[in-house]
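Yeah, one chain of the complex is gone here, protein chain that is, but the others are all in their spots.
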Amino acid sequence: MNNNVKIKNIRNLIISLILILATFAILSFLDSNSDEMGYAISIIERSLIFAVVAVSMNLVNGFTGLFSLGQAGFMAIGAYVTAIFTIPIAKRPSVYYINGINELIANIEIPIPVALILGGLVAAGFAALIGIPVLRLKSDYLAIATLGFAEIIRAIIASPMMDKITNGSYGLKGIPAFNNIYEVFILSFICISLMVLLINSSYGRAFMAIRENEIAAESVGINLFKMKELSFVISSFFTGVGGGMLAMFMRSIDSKTFQLSLTYDILLIVILGGIGSVSGSILGAFIITAGKELLRFFDEPLTIGGVNIPLFKPGLRMVVFSILLMLIVLFWNKGLMGGHEITYDNIGKFFKNLQSKLRLKQASNNKQTIKER
Amino acid sequence: MDTILQHGLTGISLGGAYALIAIGYTLVYGILRLINFAHGDIFMMAGYFMIFAFANFPWYIAIILVLIATVILGVAIEKAAYSPLRNAPRMSVMISAIGVSYLLQNLATYLFTALPMSYPEIPGLKKILIIGNLTASLVTFITPIVTIVLSAGLIILINNTKIGMSMRAVSRDYEAAQLMGIKLNTTISFTFAVGSLLAAIGSILYFTDRMMVFPFSGSLPGLKCFVAAVLGGIGSIPGAVIGGFILGIGETILIACGQSTFSDAFTFVLLIIILLFRPTGIFGEKVIDKV
Partner (left out) sequence: MKEVLKLTNLSIIFGGLVAIDDLNLTVNDNEIVALIGPNGAGKTTCFNLITGIYKPTTGNIALNRQTIVGKRPDEITKLGIARTFQNIRLFSELSVFDNVLIADHLRVNDNVFTATTRLNFKQEKFMREQAEQLLEEQGLIHLKDEKAKNLPYGLQRKLEIARALATKPSLLLLDEPAAGMNPQETMELTSLIDNIRHKYNLSILVIEHHMDLIMNISDRIYVLNFGKLLKTGTPTEIQNDKDVISAYLGE
């Protein structure tokens, strides 16, 4: 028994090492051929950033059972905080040339990692404020309050009052980019790992207890409000960091980047991957991001054999995506992972199951052929 | 004084349109405990229906067609997206509602482009009336009247008819109601039909005033009207009407003061305040959770 566990641990360690090496091999290949692989790199970077945000949405929606829809708003906060404090001072006059820049922030430039964390903290602070009145009540109200909050943030960012800070509706440009794909990978890896560690800790268990049964959770001594607030605030922190990363990835942002449809995109990722599954969310982020790129042809006019197919015009892609979302919700609401995680053991089991299924099928086929004879 | 009255009138008129939409939220929430995120988009689609109906038919037929089409849309959404999830966790149903909302917005963008389309002018509604020192178009005067008449009618319907009794029973306990021989699906469909009908009427009044329809013109009013329903006490029709009026007037006052950015934020600040001090809303009753 003990020996088996040891062998398993060693096996897992070896697989992990191989996977890490393989990942870095792929990353270094992409990085050294960044000119030819630019498109692939940008898809992977975007997927990684969305994976961070999707996992953080899953933390609050999937693991704690609260329905928060404020992702776009928290991302906007993270993105703007990061952008405002990292755009090089020399570049600022050209970014703010129409409205000018507020003197308080004109000469403050902070290192990128600090700015990302600051963005996360500001987002978390707003989440704490919303959480205090709303989390004491049923989670339905949280959905509306966060949705409304996201829209307000967007309106405030674009409002003339904020011209000297957010550059109003012109948005911010010249945000420093990531130097290479490693940075994106390592940042996302750290964020997701922290969340996974949290989910598997005693606090993560308390979150799940709340999701399963609030009254029972309370009866074993879990402070419902404190735990809900904690989950919501931590999730918003990482959403904010994800927003900051998105700003660096896009290099220019404006309030339109953070519309409700951004939240819906992330929701689609979480649902596709499976509510309550971290690996599902990561997988979902890659599938949806890549899928969105691959399906771009839906928006282009299509001509087959000289005949113009009228269906294909701008907007079709998003219609296809929303139909996809509906289909998943209605017919496949467990998503890819159905609340399970991808682990080495599970992969092994999956293939064993597959094998035995195939064998069964073969056996039944054989039987049939025998009968037919 | 006159300007105050003038703004008051505009606010009441906007509030009337909000109230009609808020009733749809309150009815559906009362019965299914579901925030029908798609309700605002049904309202938006009603706006587009009018543009196309008006182009092809005389206005009185166009109005009837719009009402019928919107009711069909509302009931179809319920059948397709909510009824298969009757026994699913509540979060799934909410996600389904969001999915429908997303689909309608994207469909509208695809079919009609993201550019605003101008809303037709129904003859007479835009006629300028001058009463005393107040100047406003006819639609501004009739909106609150229509709202109050319709909601009074709805209250009578719910309290005095068989289908109304089914609705009340289902909202209390749909399993028990089913055991009493109430047809659950018919009752729910009827609820969606009523909600959509009111949303269609609301859209005619609202868009005649606004003159523009675009794919997202339902999303913010939709959220606001849900807040109006919460403010009045979710599940209560008089509550939804009063909530709608409060929001409409509050918003108009803020715009009149030159704070149009915050007129939208006002709604959600109001939501937070209600949730802090009176989570059951003005007319809501306290629900005791059975343990």
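For clarity, chains are labelled A and B in written order, and residue numbers in each chain start from 1.
One rule holds for everything that comes next: a residue touches a chain if its C-beta (ideal position, glycine included) is under 8 Å from a C-beta of that chain, and two chains touch if they have at least 3 such contacts.
Because the structure is a prediction, the values reported are computed rather than measured.
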Options A:E109, A:E183 or A:E218, residue touching the unrepresented chain: A:E218
Option touching the unshown chain, where A:L27, A:I41, A:A123 or A:L198 are the choices: A:L198
Missing-chain contacts mapped onto subunit A: 194, 197-198, 201-203, 205-206, 208-209, 212-213, 215-224, 230, 234, 339
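FYI, only the chains that are shown with their structure count from here on.
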Centroid distance [mean C-alpha coordinates] between subunit B and subunit A, Å: 33
Subunit A residues within the subunit B interface of the complex: 61, 65, 67, 69, 130, 133-134, 137, 140-141, 143-145, 147-149, 151-152, 155-156, 159-161, 215, 260-261, 264, 267, 271, 275, 313-316, 318-319, 321-323, 325-326, 329-330, 333
Contact footprint of subunit A on subunit B as seen in their complex: 33, 35, 81, 84-85, 88, 91-92, 94-96, 98-100, 102-103, 105-107, 109-111, 113-114, 219-220, 223, 226-227, 230, 261, 264-265, 267-268, 271-272, 275-276, 279, 289, 291
